[in-house]
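The complex appears here without one of its protein chains, the remainder shown in place.
In this document, chain identifiers A, B and C correspond to the written order of the chains, with residue numbering beginning at 1 in each.
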Amino acid sequence: MLVILRPNTNEKSDEYIQTWDFLSHLQNIQLKKHIVLGKQQTLTEIYLIGDTSRVDRQQIATLPAVERVIKISEGYRILGRHHDNKRAVGFEYNGVQFNQDNLHIFAGLCAVDNRKHAEQMMKALQENGQCCTRMGAYKPRTNPYSFQGHGKGCLPYIFELAGKYGIKVIAMEITHERQIGEISECLEQTGRPTGVILQVGTRNIQNFELLKEIGRQQEFPVLLKRGFGITLSESLNAAEYLASEGNANVIFCLRGMKTSFGNPHRNFVDFSHVPVVKRLTRMPVCVDPSHSVGVRDKAPDGLLEIFHATAQGIIAGANAVLVDFHPEPHTALVDGPQALYLDELPAFLEDIRITREAYEKRRRLTEQLIDHDAEA
Amino acid sequence: MLVILRPNTNEKSDEYIQTWDFLSHLQNIQLKKHIVLGKQQTLTEIYLIGDTSRVDRQQIATLPAVERVIKISEGYRILGRHHDNKRAVGFEYNGVQFNQDNLHIFAGLCAVDNRKHAEQMMKALQENGQCCTRMGAYKPRTNPYSFQGHGKGCLPYIFELAGKYGIKVIAMEITHERQIGEISECLEQTGRPTGVILQVGTRNIQNFELLKEIGRQQEFPVLLKRGFGITLSESLNAAEYLASEGNANVIFCLRGMKTSFGNPHRNFVDFSHVPVVKRLTRMPVCVDPSHSVGVRDKAPDGLLEIFHATAQGIIAGANAVLVDFHPEPHTALVDGPQALYLDELPAFLEDIRITREAYEKRRRLTEQLIDHDAEA
Amino acid sequence: MLVILRPNTNEKSDEYIQTWDFLSHLQNIQLKKHIVLGKQQTLTEIYLIGDTSRVDRQQIATLPAVERVIKISEGYRILGRHHDNKRAVGFEYNGVQFNQDNLHIFAGLCAVDNRKHAEQMMKALQENGQCCTRMGAYKPRTNPYSFQGHGKGCLPYIFELAGKYGIKVIAMEITHERQIGEISECLEQTGRPTGVILQVGTRNIQNFELLKEIGRQQEFPVLLKRGFGITLSESLNAAEYLASEGNANVIFCLRGMKTSFGNPHRNFVDFSHVPVVKRLTRMPVCVDPSHSVGVRDKAPDGLLEIFHATAQGIIAGANAVLVDFHPEPHTALVDGPQALYLDELPAFLEDIRITREAYEKRRRLTEQLIDHDAEA
Partner (left out) sequence: MLVILRPNTNEKSDEYIQTWDFLSHLQNIQLKKHIVLGKQQTLTEIYLIGDTSRVDRQQIATLPAVERVIKISEGYRILGRHHDNKRAVGFEYNGVQFNQDNLHIFAGLCAVDNRKHAEQMMKALQENGQCCTRMGAYKPRTNPYSFQGHGKGCLPYIFELAGKYGIKVIAMEITHERQIGEISECLEQTGRPTGVILQVGTRNIQNFELLKEIGRQQEFPVLLKRGFGITLSESLNAAEYLASEGNANVIFCLRGMKTSFGNPHRNFVDFSHVPVVKRLTRMPVCVDPSHSVGVRDKAPDGLLEIFHATAQGIIAGANAVLVDFHPEPHTALVDGPQALYLDELPAFLEDIRITREAYEKRRRLTEQLIDHDAEA
């Protein structure tokens, strides 16, 4: 059960003290407080943990500081939606809003190979009006003898170039907690020319120690990639690890599932889950067409299958796209075969624009719909 | 190797005789002739089967009746595209064209329960300008003690009502070859008021004896549902069973794959394969959002997830939609929980219209694209 | 609910008439009678179908012809065990007993290629004391252009050779109901020198029309192969289709599941389900190491992985082994790479003997075990 207090309730106020006192005397119930710092207001949420079956919800709703009480229906206590559509969704970072209603494109290099390519990429993004990118410095690889990324060595020029070309947010995968500090220090040393969202890859989705460490810091938001071999529910529980430690600024990214049913694609594209994740949680939902599709095959209509997969995410309401580009895909050190060329960027963005516009039209359709499924 | 003769080549002409004579003397090569009856012309295709590695393609191209020679690159000899975009795609049936460029909606009853519901359904379709439907008379069920459809008993009123409401094509599942005759006879007896496409379900995808029997008749086209537990390539090989016996008028239907990765959907939506099937074969591609999604859950944007899945198929170029409706879903004998209500039909069609329009715009984008992947 | 009558209850006896009369007047309950013809006695089972929640089990137990009443707990009404260990398990066919306690080996040709190989195979079996074999005449193939078996043409010499070499039971796959008649006629014409168990392949596991037709005949028992892409429960329901139509003489065969997790084996070996199927149903359980493993790789201990998989089935109580042998595997038309050589047969049988002996010892261990899981 979740008790939401009135906005800006002061912990020293009588209303708060009286409310907390009542709650803390409930039998077999533990309390966990979660503070949501918004731009205009501070929200205090109190989770009641334990056997809540005998707790009187009506009575709690009448406590002085309480705004409303929500029944927690799934395992994702903090990130879950719990059939309540009034709670805040999303967050702001470095001047950019991320929520379940808007859309951002993180086009960039899967793995940074050199400064020249990074600069070509960022320049192209600026020319096309983009303020986000992806840049991989730390790369987890299946084979221990494969290239594992340039690591912290490339951070200074990445950040500097981002600043130069007006990039505000870089999605950057990390594989170990120590890298949080490396990124933070380098940002500090370079004068904070840009911002970073910490990306956690599919292979670390159940690396709970890493998730906890990331959850304990508030500096960077997180882009968490779904596990390619576990259920959706288990991946959402992994996201909840971040929130349970204090960081609920999480974008959830669909990137395809590992099964031979996806052949000839590299993975089985799972973008049908875009509306599902939005229904079950309050996280913005990202799609990664590059790792899902994994090949540059082209349909007879002339569009690359990566374009089609992207459109499938967008038409169902995706809030972000993580996509691999490269100035020279055939020379890329990681995942070259799935990267788009820089000269494909304008068409890629135009394709998204067309599809997003259609999505907006589709949303307006709901005014015509009768609700056959309202809960009694 | 596939040798395509000039249109309307007469088998008694000198050109034909000379060509055939040459081909039939090739060593270790068997010939298989496939006739494509089009509206304006008859096309003769000759497949060279065996060790074609030593066959001189250039020489054959110069034979008198030959238009061109195509290298067969995948297993799907007849239905495959083989990187050739000039061959005929699709077919006409009962006045309706089915190909890889247009779009038809087969909304209807998963299982016919009674005449009243069938009539309500068809009336709604007519009012919404539709000429196709789905109507299930023969239902394969996992449990032997479940309702298995009304069988041939309901055919007379189904066909009569179809005629009354202007339905030209009914997609109807069959589970045994004897049902082809039952349908054919009943159509004859009722005066051919409508047409039927024989639907083969996912559980019969490798019931090769059934596929062969269906392939041997030319009266009805086929809608073949992908196998939910085999690879795409294996399902396309199953389609080829139909063509290899003589019937290449096949619509291929994606309907979701069976894996727990799809939860909370009933199956794992596989519509990312729409462009893949169009690339690998010349079949029109249908999507079945009802069996894929399987639930009436609604995204926070107010759209049912069945709508979203449908839009994902359409935005990537799907040519048909097979979807369950029912006047009273809660009373349906089969798959009620996934059926849409009749009053949702207008919005469903409008949603498809919006999305199809976006797809058409997307196609025009290709004029801007550079071809980085042309084969040398 | 299942009502078992006293053995040899005559349907004209007062006890029977009184019992049936009572049962047939139960409200909202349909009756389905199933007769089990044993060697010493005839057993009548009456299934109560419908809402049995209000039926008084105690009262029925006191009816004059009733021996006992069993609660039906899973979907497999007839074949299920329903936590009752007293009902008959298995069957006799052509003088051979098949049940959950004994063990038979069906070594033979996956696909009959010629008379010579069939004879070499059967001769080797006789020399090694075997009375069962497998011989494939009708082969379902993924690709329509692959060899599909010699069909009924090879039946006469197969049956004749079986008689010559003392083979009493041949497991033979069928893919269409018409083949039942072909086999029956050929057996008749050749003087019934042997017996046949109809094998249904994994691709036809949900070809319910075929299962129903096979279920309607009593001449041949059935060996049903598990579906490689559906759940165990769904496969057991498919077996129940046979029983629900009248034929409960079914051997259930595990043959590996289709998933890349099984690599480098052809399929994912599923023999851990041997005890599960024995617990859930009363069918004898067969294992097919050839199609599961699919390769002739050898462990460093010198034993082929096909031997190891077989031993894994046997040590857990398997009742039959279906295994591919071939006099010249490299010339086999189907599945050659997985076939064992004839000179490996003695070691294969000795390996099974060693392992079966260990299984028998393991069973005796249960006398030491405390039952911690008895139901209250």
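The rule is simple: a contact is a pair of C-beta atoms (placed from the backbone, for glycine too) under 8 Å apart; a residue touches a chain by one contact, two chains touch by 3 or more.
All values derive from a computational prediction rather than experimental measurement.
Asker: Which of the chains on display does the removed chain touch in the whole complex?
Answerer: A, B, C
Asker: For a quick check of understanding: of A:His83, A:Arg141 or A:Arg192, which residue touches the chain that isn't displayed?
Answerer: From the options A:His83, A:Arg141 or A:Arg192, the contact with the absent chain belongs to A:Arg141.
Asker: Of the listed residues C:Pro7, C:Gly38, C:Gly191 or C:Pro275, which contacts the missing chain in the full complex?
Answerer: With C:Pro7, C:Gly38, C:Gly191 or C:Pro275 as choices, the missing chain is touched by C:Pro275.
Asker: Out of A:Trp20, A:Phe220 or A:Tyr241, which is the one that touches the chain we can't see?
Answerer: With A:Trp20, A:Phe220 or A:Tyr241 as choices, the missing chain is touched by A:Tyr241.
Asker: Hey, which of C:Arg203, C:His265 or C:His291 is the one touching the hidden chain?
Answerer: C:His265
Asker: Could you list which residues of chain C touch the chain missing from the display?
Answerer: Looking at chain C, the ones touching the missing chain are residues 81, 85, 100, 231-233, 257, 259-265, 268-276, 278-279, 292-293, 296-303, 305, 307-309, 311-312, 315-317, 341, 343-344, 346-347, 350-351, 354-355, 357-358, 361-363, 365-366, 368-370, 372-373.
Asker: In the whole complex, what residues of chain A lie against the chain that is missing from view?
Answerer: 49, 75, 77, 140-145, 175-176, 203-204, 206-210, 227-230, 234, 237-238, 240-241, 244-245, 258
Asker: Tell me which stretches of chain B touch the chain missing from the display.
Answerer: Here the touching residues of chain B are 259-260.
The definition used in the following text is that only the chains that are shown with their structure count from here on.
Asker: Same residues or different residues where chain B meets chain C? The copies count as same if more than half of the interface numbers are shared.
Answerer: Here the answer is same, because the shared fraction of interface numbers exceeds one half.
Asker: Chain B to chain C: how many Å between their CA centres?
Answerer: About 37 Å, centre to centre.
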